[in-house]
Every structure is written in structure tokens, then in C-alpha cells.
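Just one protein chain is left out here, and the rest sit where they should.
We just call them A, B, C, D and E in the order they show up, numbering each chain from 1.
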Amino acid sequence: MAVLSEHQRGILKTVTTATVTTLLLKQGIRRTWMRGPKPLLAGQDRMVGEAFTLRFVPMREDLATPQSWSGPRSTRAAIEEMVEGTIVVVDASGNPDAGILGDILLERIRQRGIAALVTDGVVRDSAGVMQVGLPVWCAGTAAPPAIAALTFAGWQEPIGCGGVAVFPGDVIVADGDGAVVIPPALVDHVCTAGPEQEQLEAWLLDEVRRGAGLPGLYPPNDETRARYEASKKKSGN
Amino acid sequence: MAVLSEHQRGILKTVTTATVTTLLLKQGIRRTWMRGPKPLLAGQDRMVGEAFTLRFVPMREDLATPQSWSGPRSTRAAIEEMVEGTIVVVDASGNPDAGILGDILLERIRQRGIAALVTDGVVRDSAGVMQVGLPVWCAGTAAPPAIAALTFAGWQEPIGCGGVAVFPGDVIVADGDGAVVIPPALVDHVCTAGPEQEQLEAWLLDEVRRGAGLPGLYPPNDETRARYEASKKKSGN
Amino acid sequence: MAVLSEHQRGILKTVTTATVTTLLLKQGIRRTWMRGPKPLLAGQDRMVGEAFTLRFVPMREDLATPQSWSGPRSTRAAIEEMVEGTIVVVDASGNPDAGILGDILLERIRQRGIAALVTDGVVRDSAGVMQVGLPVWCAGTAAPPAIAALTFAGWQEPIGCGGVAVFPGDVIVADGDGAVVIPPALVDHVCTAGPEQEQLEAWLLDEVRRGAGLPGLYPPNDETRARYEASKKKSGN
Amino acid sequence: MAVLSEHQRGILKTVTTATVTTLLLKQGIRRTWMRGPKPLLAGQDRMVGEAFTLRFVPMREDLATPQSWSGPRSTRAAIEEMVEGTIVVVDASGNPDAGILGDILLERIRQRGIAALVTDGVVRDSAGVMQVGLPVWCAGTAAPPAIAALTFAGWQEPIGCGGVAVFPGDVIVADGDGAVVIPPALVDHVCTAGPEQEQLEAWLLDEVRRGAGLPGLYPPNDETRARYEASKKKSGN
Amino acid sequence: MAVLSEHQRGILKTVTTATVTTLLLKQGIRRTWMRGPKPLLAGQDRMVGEAFTLRFVPMREDLATPQSWSGPRSTRAAIEEMVEGTIVVVDASGNPDAGILGDILLERIRQRGIAALVTDGVVRDSAGVMQVGLPVWCAGTAAPPAIAALTFAGWQEPIGCGGVAVFPGDVIVADGDGAVVIPPALVDHVCTAGPEQEQLEAWLLDEVRRGAGLPGLYPPNDETRARYEASKKKSGN
Partner (left out) sequence: MAVLSEHQRGILKTVTTATVTTLLLKQGIRRTWMRGPKPLLAGQDRMVGEAFTLRFVPMREDLATPQSWSGPRSTRAAIEEMVEGTIVVVDASGNPDAGILGDILLERIRQRGIAALVTDGVVRDSAGVMQVGLPVWCAGTAAPPAIAALTFAGWQEPIGCGGVAVFPGDVIVADGDGAVVIPPALVDHVCTAGPEQEQLEAWLLDEVRRGAGLPGLYPPNDETRARYEASKKKSGN
């Protein structure tokens, strides 16, 4: 889990998921944004961390039982193995009919130092979950327990989440636009190019606010690039 | 409609839909939560009541006409038959394209003493609906009238709502996690086991907040059960 | 673009989309409400304008490239052709995986005097988009750029948006219940019948609030009609 | 069930569902074709009859039990009430996960003189079903019994089937393109206009085979109409 | 992989998936039939075997590459580990856009003594696949290679296939109605009750063919049971 240095984590906290996806697309990665996970609460801070994965498969009545909660293959067992500072990413096949976790388990996850929960499924006991205070990106809420519709399958395996492949240790960034995965080999690139891209887009937005037209401006042609570089020098950035 | 006593109604107002679904699952009922109905307004109180059912089938241009509004098989006729204190549950096949009811009909439903509206469809004239003040659980809002996409079929019949069978007189509980149905034969059980389960889970959550690990705690083993019983005696509950 | 007079625009600002759909249904038009577009911000004012259409088709890796942003067939080129006072309606095939526009382009659209954006797709950089202040009706938000999932195809062509046909110059009304299209030939009718219908429904709602039953009231029979006309005279409307 | 005379039944056996839908559309009925039902066997004859409806709602574990098979609200009870010569139309909400009927019940239905089965659901024990020989239009096959996913709700009620409203006694026509419903009030019209339309289209197809272009031919202008009428006289039809 | 004796395998080859699902439902298992897998060729024999599982997650452009074909986590590596006599069950999340396997790999699977392939995904190169002769249950065919839409994740893990949980070693039966999974603990029961159930249903079908009504016959009451037992004695079965 040495993918992400504290320095990189700090940088990524300043880069929007919109910018991450643009940078990754230019590197040939189009499928990085997860369909499904949305901030449970408006205004949640951007979260950054390596992925700790959980995986469910569909319910089967002989497997998804209250007895399974105490077994070695259970969310309980997985939680006690979780690594501090990671983001828990849960593959629920996008199932909307059962809450993968409720307030008690989420409180334990918070106690274990997890940064956030990201899932293409839903959580339950939403009033309780909001009190826990762990930042959650999910596809909604439902009353039933996970075993009503899902069988727990394991942890720290490759998963799909919201149509995207997530492997343990991949880097996750989540904000108001949802959650994205950065392949480890591209973390350096995003950390280098991300802040620069944010700065350029802020300048471009200012130009548009002043009434500039788009041709030549966005994407910037050489003349615009030169003006941008000059403005950077001027402001000392 | 003697399914639910006032005493039971009072108890169920204190039991979350999350707990209801857990208890029913342990009795072999997994399909009790309706996919679709969500609180129209944040913070709506939990509502409890017997189901009064309404049913739509798809639109057909010769049946779903403005003239049908005045006919004997119409939402208008159904509303005048509604029973005070019930929860109106409407099968709209989850159709998102037409509002099953708007502000005028919902105001009349409120006047008739209905506790709440639950539907897998959508309502219309959302600004007006919010002013009515009847608690609504629905799948969203849409501008068109019901007849744009639906034909009214009848009332007090068995229906499907959000993937769940609802029969007239079944007991409905709706809160922030959505709406669930309790089969009449299991109402007693939920009223007995529900408050106990809520109390246990509150105690468990406290334990986790104090740093307790999950193995042996949740689900509780014999030692945990003993500690819980001791704590109950101590606090006099 | 002479479809809509200022007078008509003013009238339509007072007519709910719910009323528009009822009036159009009585004229034989059931498919006028777009499935997908919802107000990005609660409490957005009702917006009215002729449609200026944009069209995307699915992504293909050789077409949907960063280079395409500068080409003659691009959102940038389309924006510079937009007509003041129109509502931009964007066919994204309801694709939820890529934001069709972000803050910079939306700011430019606002600068060009566009009244609102309506799409069955999603926008990106939601924090930035909310700051722009252009009223947006969309199906949500996503981080990736349009080219992650879509190829820009053209502007001012017939499109589908949310299951509804929209031709350039059709009249769009959008409010809390979503967005509807009025065929040009029916604008006069809606402008005439709309305010009358709103007034009647307000009176009917009052009647229901006073405890009136629905039979004969809604829809109104002759006696109710007469009472309504009398009340109008009395109040001088 | 006096909707359909033997004479009309004979005529409708010669009219394709494609022609029925065209004629109904010209009368303002667009939603008449059921999405889902397809011929189980290639080359099934066109079938015509009044609808005898069956209705399922979703499964609930306390309702959809093997015990329910012997109850008064069961497919068995419904079958013994079926009316000879009708077409059984079954609302299964398009559920693909459970076969609504298998070979034993379908054999009994055949014994009762039913003309055909039409459903938006699936049948089970497909090998056995094909041996029964009752013409079936369905959305496929599945192994599980109905109660695995559905609760039987009743018969001879209004239903939805494949997105279309079907009321008991509506007239059903099913052929290689699927199944359509004719409102009773329009049966006469279809019986009159249908054969004429088939004859015209056969003549038009011949014209196209001879190399005629479409403008003025299809739809036919006055000159084409005159040529067609002349050809009819010549051939004595 | 000692779940299934040769004797049991022989018995299960005579039991339809329809009967398996009925028997499992009576044991409380409703979710055993996989939505998606259908026989690729009409008339395929019923196949029986333990499950050897394969698992895909969604495509990511840096993972799902032609280079991955030679890696240790690849369909190629999995195939060389396959166990003779098993049925390969592949979790493709029901993705219809990429063929999980084509003729070359399926030929190798056949060479390794696999009984059949079952998947909720699709295969590619359908002309070639049919020539291989390995019985395939799948959701259709598509031209693109797996990596166009899927990343290979591993083998002999718990999977979901067509909405059902399948664990390595579970028993699979596939026939014209699709594929079902039998939990190992219930194999004995199905082997005992299955042939008896088939015999009873054959007798019941005969009764219906002779004109018997359903009440009391199906499900059989005591009198019918007695007649059936008598007939069994008579025929010496």
C-alpha cells in the first residue's frame, strides 16, 4: 500500500475528479469514473486514498443468512482487516434493493481509520449513517440488510464498481462529481499535470467571464498559451 | 381494517424500516421493501398504517382520456372510498413519465384523513404537492397527468408496488429508507421484537463507538448478550 | 426564430409545465415531457424560450478526441452560433457517463445570452457549474468530459431529448417538474388556455380545501362551472 | 363475450397485426402492440379471440407458496373458469425469472378450448410446452415455477401486458410480429378496412417489384388510387 | 470436487431444470436459475457437473490489453487449470458487448474434458463456436474480444452468474430451460426426490390429457395420491 505518498495525497486533494478524468483520457483511459457512487451528503470534502476492496455476489437463500454474519467470509471479518487511510470500495453489482452496510458497521469502519466508503450499491439506516460521519459515496439508500439481496464474497480482490475495474491499491479520488480510479502507474502524471490543468482552467474561465470567445481560447492555441504563460509570470505562479 | 391496533401503531412508529426488514428476513420474508418510493421531502416523520391500494395499467388512447376522469373507474371515485388512517399505496408499474396525482387530488386525499401516499410512480405539480402537506413517498416528479401514460384500473385489489406484493390491509411502514410492507400475520412479531432490536442495536453502536471490535459483538455471542442484559438491568430498561 | 412573442413569453412564464401537458394532451399530444431533465438547483425560476438544439452520438475512439474540440463540428463551434434568448436543448441519448458541458463552456453559453440549458444527459464539474448561474435542467452530474462517452454530431437539427422529439424553434418551458416542448402551432392555444386553466385549478383547490368532494367538482360539471364563473365575476377577474 | 362474431373472427384471421396497428393508429390508437410476446414456435398460425385475462403481482414469500396452488386465488382456479375460444392474456410484469405456466397447466388450458396464450412473461418446461401444442406467444422460457418470482392475483380484471392495457373481452390478434389488442369499439372498423388495406398493399408491393418509385405510389396519390381501382375492377375483386 | 458421484450425475441427467427449481423452492431456495444463459444450439442434451468458475470485471484500458492475454491472470491460464468433467461457469456481469471466448479457446476447453460452458455473457465467432461442439449456454453472441469490454479477474472464486451466486463445486444442471445451481447440501435431496417428481408429473399430465380437471389433481390431494400410488404398483414402478 505504498502507492500514494503523503505529498501526492495532498496534491490530489486539490484536483477535481473532472480534471482527473480529462488527464486520464489523454493517456488513453476513458473508463475511470464510477456510475453510481454519489456523495450521500452535499458538500462532502474531496477524499483521496488507496482502494481497499469488498465484493458481493447475488443472494442465495442458503448462503446469505444471518448465520453468515459470524462466519470467516463476512463483512465483519473484512472490516477487521481494513487498512488505515484507505478508501473502502464495494462492488454490489449496483444492486438497489439491499443496504450493504448500516450505522454499526460504518461506525466500526470509521474507528478503523478508513477515509471514505465508495460503492455502486446502497447503504441502509440512512439516518444513522449520517450520524456516523464517515464520508460515503453510494447510489442511494434502502432499508433491507445486505443478505436480503446479496452474498458477501470476499475482500482485497479485483472488483467492478459502477462499470469500472478497481484493483486493491488503485488510487481513488471522490468529490461532488462522484468517484474515479487512478491506475498506480499514472498517479505521478496526475499529480504533476493536475494542478497545472486546474490553474489553466481557472485562467480560461476568467477570460470567458471577460467576454472572450471560444475559438483559439479553449482549447488554447499558441497565442492563448503565450498569454497564459505571461499571466502566470506576472502573478508569480 | 382491524389489522392494526392503536397500541401497535404507536410501537411501529418507533421501529425503523431497517429493523422491520431484518426481523422479517429472519422470518423468511426477503421481499418487503419497495424499490422506488422515497420521501418527497427530507425529514418526513415515519408513517404507519394499513394499505389502501390503487392500481394503474398502461395507457391506451381510447381508455386514458379526460372523459375517464368522471367515470366510475377513476382516481376520483377511489378517493371518495378511501378509509381514514390508511396509507394509500399506488401501483404505477414504476412509470416515470406521468404524475399519478397532483395537488388538488392530494389535498382531497388529505381531507379524507389518509396518513400518507406511497407509490412506485411519480407525482405531478411538485410545488403544489409540497404545499398540501400530505407525506408522500414516490419515485420522483413529472409534469404530465396520469392519463398521458397510465390507465386507472381499480382500488382495493392486490397490487405490486416497487417489486413487492401489497394486499389491501397489509401494514405499511415508511421512513427515510423508504417503505416496507408487513404481512398481517407478522405484525405482532414485529411489534414485540422491534423495540427490543432497536434497544440492542443502540447499545451495540455505543460499544463500537467505545472502540469494541466486531467479532463476538455483532452479531452478539453469549458473552456479549450477557453484558447487554446486565446493562439493561442496570439502566432499568 | 419568431415563434414566440415577448407577450407570449411573459404568459408562459406563469403557466406550469403540469398545465402545459394537460392542455397539449387534450389536443392529442401525449409525448411532450422529457424524461431526464431535472432542475440542477432547487427553486430555479420557470424558463421559457425557443429550442436551440445540440446533438451527440456515441463515442468512437477515432472521433471523440481532444483534437475534435478545435474542429468545425464541435461544441465550441456550436456555442458561437447560439441565438440569444433561446434554450439550448441537448440530445445526449440519456448517457449518464460523461458530462456534456462544464463550467467554462457554460459560462460562455451564459455570456451569449442563452436562457437555460436542458439535456437528458449530465453536466460535469458540478461545483463550477453552479457558480456559473445559468439555469440547468439535466439528469445529474459526472466527472468525465463528453468525449469519454460521446461524439459531438451537430446543432440546429431535429433531436430526441428524454424520449421526446425536439425541432429547432419549438418552444420549451422548464420548471420544477422538468421540461416540456410546445409545438409552434399550439403556442397560441397554450397562451390562451393556460392562464384560464391555472385560475380554474386554484379555485378548485380552494373548494377542496373547504371540504368539497370530488364528484362533480373535478372535473367540473355544469353546476360547478357556473359557480366558478360566478366567483370570477365577483372577484372581478 | 359476444364481442366477436364468427364472421369477424374469420376476417381477422386474414389481417396481419402490422395492418391492424396501421389501421388503429389512423384512429388515434398507437399503443396496441405488446412488447414481449413472441411466437414460441416459428410458423404458428395467426390466432384471434377475445381476451381472458390473468394477473400476477411480484412474489412475496408468505403469499407465493406451494400451498397457494390449491387456494381459491390460483392459476388452477382461474383455468377452470376459462371461456372456450378466448385467448388467455397474462400480465407477468414482463418478469423473465419464473415460468408462469408449464406443460400440465397448459394441457388443461388446451383441453378447455382456449385458442392461444399470450404473455409478457415466460413459460417453463419448454420441451413439454411445445408438445402440448397450444399456440403460445411469450417472452421466452425459464425453469422456475411462477411462485419463485410472482404471486397470482386474479383473473378477468384489467391488466397491462407488454406495456398495453388489456381489458377482458378486448379482441386479440397474434401472429409472427407479436400480439395486438383491438378495442371492442374498433373491431368493426378493422374488419371492414383490414382486408381492403391488405389488398392495396399487395398491389403496391407488386408495383414496387416492377420497379415503380415511391413518390406518389406509397402512400398512394389520386392517380395511383385510380390505377389501383382500375386494376381491382379488371381482376374482378 | 467429490460433490457429485457418477450415480448422482446419472440421475440428474434425467431431471429437468424445471423440476430442480421446484424441489429447491420447496427447500426455501428461490434464486437458483440463472437469467441469461440459454442453449446456443436447439436440442442440446441436458448437462450436469460441478462448477468451475471464471470471473470478469469491467474493462479498463490499462488492464484489458492484448498483452494481458499472456499474463498469469488470464483466460489462458485459467483454462490450463480446468478440471475434467466440470462445467465452466463464467461471470461476465451479463455484458452483451464482448465475446468472453471464441472458437480457439473453446476448442482447448473441450480438449480439457469440460462438460459444458455456462455464462451470463456472450461468446464470439459464433460460426466457429458451433463447430467446436462444446455445449454452450450463453446470452448470445458478439464480435468483439473480451478485452473490448471486460477485464479477466480470476478463477475458482465465488461468482454471480445471471443473478445467482455460484461457488466452485456447486452442482450445475443445464437444459432447454437454461441453467440452475444446486447447493452441495441439497444434491442428495434432488437426486432422491427428482425422479419421483418427474414420474408423478408424467402421470398427472396423462390424467389431464384424459380430461381430468385441476382441483384435487394438481397439486394432488389424498385421493389423487392414492390413485397415483395404485397406478405405480400396477405398472410395477
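A few points about this structure:
In the analysis below, a residue touches a chain if its C-beta (ideal position, glycine included) is under 8 Å from a C-beta of that chain, and two chains touch if they have at least 3 such contacts.
Note that the structure is predicted; figures quoted are calculated from it, not measured.
Considering the intact complex, the chain excluded from display touches C, D, E. Touch with the chain that is not drawn comes from one residue among E:142, E:159 or E:172, which is E:142. Mapped onto chain D, the footprint of the missing chain covers residues 16-18, 20-22, 25-26, 30-33, 35, 38, 163, 175-178, 180, 201, 204-205, 208-209, 211, 213-215, 218-219, 221.
Contacts to the hidden chain, counted on chain E, fall at residues 59, 61, 66, 69-70, 76-77, 79-80, 96-97, 99, 102-105, 107-108, 111, 124-128, 140-145, 147-149. Listed here are the chain C residues that touch the chain not shown: 28-32, 57-64, 91, 93, 151, 153-154, 157-160, 163-167, 181, 183, 185-186.
Heads up, the rule we're going with is that only the chains that are shown with their structure count from here on.
If you take chain A and chain B together, the chains in touch with both are C.
Without chain C, the rest of the assembly holds together as one piece through touching. Across the assembly, the mean Cα position most removed from that of chain C is the one of E.
When chain C is fitted to chain D on its Cα atoms, the angle of the rotation, on a 0 to 180 scale and to the nearest 5, is 180 degrees. Taking the mean of the C-alpha atoms as each chain's centre, chain B and chain D sit 36 Å apart. Chain centres here are Cα averages; for chain C and chain E they lie 49 Å apart. The geometric centre of chain D is 32 Å away from that of chain E, both derived from CA atoms.
The multi-chain contact residues of chain E, meaning those touching 2 or more other chains, are 28, 30-32, 163. The touch graph of the protein chains shown belongs to none of the named shapes.
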